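With one protein chain removed, the remaining protein chains of the complex are shown where they sit.
As written, the chain order gives the labels A, B and C, with residue 1 at the start of each chain.
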Amino acid sequence: MSLKTAIRETYDGFKSLITGMRITAREAAKPTITVQYPHETLPMPDRFRGHVKLILDPATGQAKCNACGLCVRACPSNSLEVDGAKREGEKRKSVSKYELDFTTCSLCGCCVEACPSDAIEYSKEYNVVSRDRDDFAKMDIYKRLQAESEEWKKTHPTPPAPPAEAAPAATPTPATPVAATSSPAAAPVVAPAATPAKPATSAPVPAPAAASPAAPEQKPT
Amino acid sequence: MIAEKGLITSGHASDGTHETFTLNLGPQHPAAHGVLRVLMTMDGEWIQRAEPIIGYIHRMHEKMGENRSWAKFLPNTSRIDYLSAMNYTHAYVGAVERALKIEVPERAEYARVITSELNRISSHMVWWGALLLDLGGFTPILYAFDDREKILDLLEGLCGARLTYCYYRFGGLYNDVDDAFLKGTRDFVAHMKPRLTMYRELVTDNIILRKRLTDIGPISADMCRRYGATGPVIRGAGVAYDVRTVEPYSVYPKLKFKIPTYPQADSMARYLVRMDEMEQSLSIIEQALDLIPAGPFMAPKVPRVIKPPAGDYCYAVEAARGRFMVRIVSDGKEIPYRVKLRAPSFSNLSLYEEASKGMILPDALAMMGSLDLVIPDIDR
Amino acid sequence: MIDFLNLEPVRILLYLVAICAFVGANAAYLVLAERKGAGRIQRRPGPNEAGPAGILQPLADGIKLLAKQVMVPPGTDALLFRAAPLMVMAPPLMCLATIPFGDSIVAVNLNIGLLFVFSFGSINVMALMLGGWASRNKYAIISAARVVSQSVAYEIPMLLVVITMLMVTGTLDLSEVVKQQAGWFWHWNLFKVWVNPLMPVTFVIFFTCMLAETNRAPFDMAEAESELVAGAFTEYGGMGFGVFFMAEYANIVVGCCLATILFLGGWQSPIGALSGGLWGPVWFLGKMYALIFTVIWIRWTFPRTQFYSLLNLSWKILIPVSLGTLLLTGAMMKLMPFVFPSLH
Partner (left out) sequence: MNPTLEQLTAQFAALVAERASVSLPVVGGALCPDGTASSVESGRRSGFTPDTSGVNPDLPKPSPVQSVAHALKGYDLNATVAPDQVVAAAQLLDRAGFGLDAVTGVDWMAQNEMEVVYDYFHPTASLRVVVRTRVPRATPELPTISPVFPGANWHERETHDFFGIRFSGHPNMKPFLLPEDADFHPLRKDYAP
């Protein structure tokens, strides 16, 4: 290596170092790009795949799901457990138990795709936390629906309600930017529900399974 | 420079009189991305033998494939190489489509190309950041993640997941590409071009990086062939082997792109190949955005229950790390008889023992970084 | 009362306490500055949870480190293992005693200050070597070996530069060196190109050597975390590690103080005026922290050098060039003796 190339290389090398420092200085002058997570959160996109949830039929205030079990069969990791029962005065079966094993769920979305009656969708909840494993191993989706159903009943005192009036209650609105609150003792703690119209659903109470109305032939999980 | 290094290296490693010791690098080590263990026999800082030991996160995806239906295996394909999940799903979906002789609508194919290439860029960004982290540069990974976040946001808006997309379906897509995605992708391409210039000025031209990668870890074309190393590793050895052109799939034949190759066969060549590939991917995305037709996103006649006719079918794609091939063997039933996943990182790592012989420890780690390993891909 | 304060032992004691406090506060807040600076460069806020804008973060870190058990791995030389953190902390404290922060703010104004600083600065490597060796860890011992060869390689150009400066200034007394640079900033040694046209190059060499001597990126071979986990500090936890960490920053402070004194006019004002009294420490600390900021800036911009490039840089570039500047300065002294204050 001749002296000339050595000097050339040293000069080019030194220049590249200065260029690098200029770039980092330029970047340092720009505003920060991070989201201060617990203090601020981002809205979830419309197609966000959270855990599965049952859809409330705006006409009846009950689940649309008729416990056909196709989602159970579509699930690659056998995370779902669904049971149905016939209610009085109804011809078809309706769901009486909908349990998700969130510890094995891979959020692939096969269940939602498989549903023939569009009775399940993805929730926008993503920061689901709990201290109790059972809150995930036996995540009671039906319980959440019942809570929604109670809300629905409050706004619809006299069933059957006209569908037009009930529509807004169930239309999934885009998720709004929400602050991740520390819902005190309730577990699983979830971010406030995507639909602002239903504040009470944000923290479902981990009630015993007996609260579900009719599930005499529940299989052991 | 190379003779100099060679002199130091051979002078020590070939001399049998030196006392050696065993250095156990991993399975938890900052330079091993994930749980990779390398058992090194060292002579001072010189490596006499480095044996990668793998299997720490082996999940037996291939067995999982044999006890669930064809469609239920789809989510698994995103979890092999979590950094280029789209490409991997593409290979599996392609194999089943090949068996079922499903004609995928053009819109879906273009959408697959766009998402696959986006995924390739995001994967290369992680590699770029991680390599620089291996070399002791901390800042680039955060710049890369800033830009990568934009890709993840786009893909999340499209299919609802950020990493394990599971977006392709037999015969099409999980849902249609919307205008917001197409526009967002256009914006991203425009945003990314000056950023790549910045990457080059900050890192690629940097004298320290050049000194650390040039002439380090030569992997010749013949060695790639004997070990089955593909992707940027073989292209960095000057061979223009790219599944997208050698075994054209999807709509790649309709798109114009260059296969970047560098003949030096060293770590810098592999580095430059990936940097150029990002540019090429941007150009592919731009073309695909212009060409994407309107129309259905699912093939009209996809059977509800997938039962491919008996036989074996292969489908290879160019994933971010090289050739990923799925070989499915069907016996005509609802459940695969055998799913073989040919992972590129597996072959790319298998040459490490030969290639790292006589290297100094930091160089060996720089070379490992230039191989772009994803450990779940190796272990499957 | 005044007499009491003027007693030499009391004065020394007060300075000792002040220096310890200065080193402690610097180490604590330079860590924060480092993290904040890294955050800025990487476009994130850095630590911002402990206290307003994260200013209590060093306190939290300190409490965490203090509360941790000091582990001595089995089979190590326990005495040396424990002694290494003490040995690494002592030299920078000693060095700071001779650094003039202002016109009269100096603990001990030695007339051989420069010699004193460099002799103690060289001990530093012993501590790292012992720490690495006593850890009984393969990574640590590789690191210890690296540290020694790196330190030896960079001591030479650094001392050659210092000899050059000695020829220019003609004194080992640090206060005297500063006094020679009074006036506008072109009186600083850095800009005295009529004394030696290669003076800025000399400064760059000094700065590079300082980075290497203090094991800072891009020369942080001792703690090459992607290769050697944490190098010589791998087995240290709790405050043992904390002391190594503090010593690193204390060394940077000493190095930047020296660079300030030798090249940037110490406590002299750059504009000729505003140099008396309390302005001295202000200018001094301003220059010093600007240098420290550059050190941080460099760390978060570049990748780490390869070990033999590091040695090549020293033996093939820095040593010849610094020898060149030494010879050039000698020649200039013969040719133009009137510009050298040491010859007056």
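The rule is short, and it goes like this: a contact is a pair of C-beta atoms (placed from the backbone, for glycine too) under 8 Å apart; a residue touches a chain by one contact, two chains touch by 3 or more.
As the structure is a computational prediction, the values presented were derived from the model and not from experiment.
Asker: Among the chains present, which touch the one that was left out?
Answerer: Per the touch rule above, the missing chain touches B.
Asker: Which listed residue (B:Met298, B:Ala316 or B:Val374) would be found touching the missing chain in the intact complex?
Answerer: Residue touching the absent chain, from the options given: B:Ala316.
Asker: For the chain left off this view, which of B:Ile114, B:Ala221 or B:Val251 is in contact with it?
Answerer: B:Ala221
Asker: Which listed residue, B:Asp81, B:Asp215 or B:Asp379, touches the chain dropped from view?
Answerer: B:Asp379
Asker: Suppose we count only contacts with the excluded chain; which residues of subunit B make the list?
Answerer: 54-55, 58, 60, 62-63, 66, 95, 98, 101, 221, 224-230, 234, 239-241, 246-247, 309-316, 323, 325, 327, 329, 331-333, 337-338, 340, 342, 346-347, 350-351, 354, 379-380
As a working rule, only the chains that are shown with their structure count from here on.
Asker: Relative to subunit B, which chain's C-alpha centre is the most remote?
Answerer: Of all the other chains, the one whose centre lies farthest from subunit B is C.
Asker: Select, from A-C and A-B, the pair of chains that is joined by more C-beta pairs in contact.
Answerer: So, comparing the two chain pairs, more contacts are at A-B.
Asker: Just the number, please: Cα centre separation of subunit B and subunit C in whole Å.
Answerer: 44
Asker: Indicate the whole-number Å distance between the mean C-alpha point of subunit A and the mean C-alpha point of subunit C.
Answerer: 54
Asker: By the touch rule stated above, which residues of subunit B touch at least two different other chains?
Answerer: 139, 143, 146, 202-203, 206, 208
Asker: At least two partner chains per residue is the criterion; list those residues in subunit A.
Answerer: Within subunit A, the residues that touch at least two other chains are 17, 20, 23-24, 27, 33.
Asker: Would you mind writing out the residues of subunit B in touch with subunit C in their complex?
Answerer: Checking each residue of subunit B against subunit C gives 5, 8, 21, 23, 29-31, 44-45, 132-139, 142-143, 146, 202-203, 206, 208-209, 211-212, 360-363, 365-366.
Asker: Under the touch definition given earlier, write down the residues of subunit C that touch subunit B in their complex.
Answerer: 38, 41-44, 138-139, 142, 145, 217-218, 220, 224-227, 229, 300-309
Asker: Once bound in the complex, which stretches of subunit A touch subunit B?
Answerer: 9, 12-14, 16-17, 19-20, 23-24, 27, 33, 45-49, 74-76, 106-110, 113, 122
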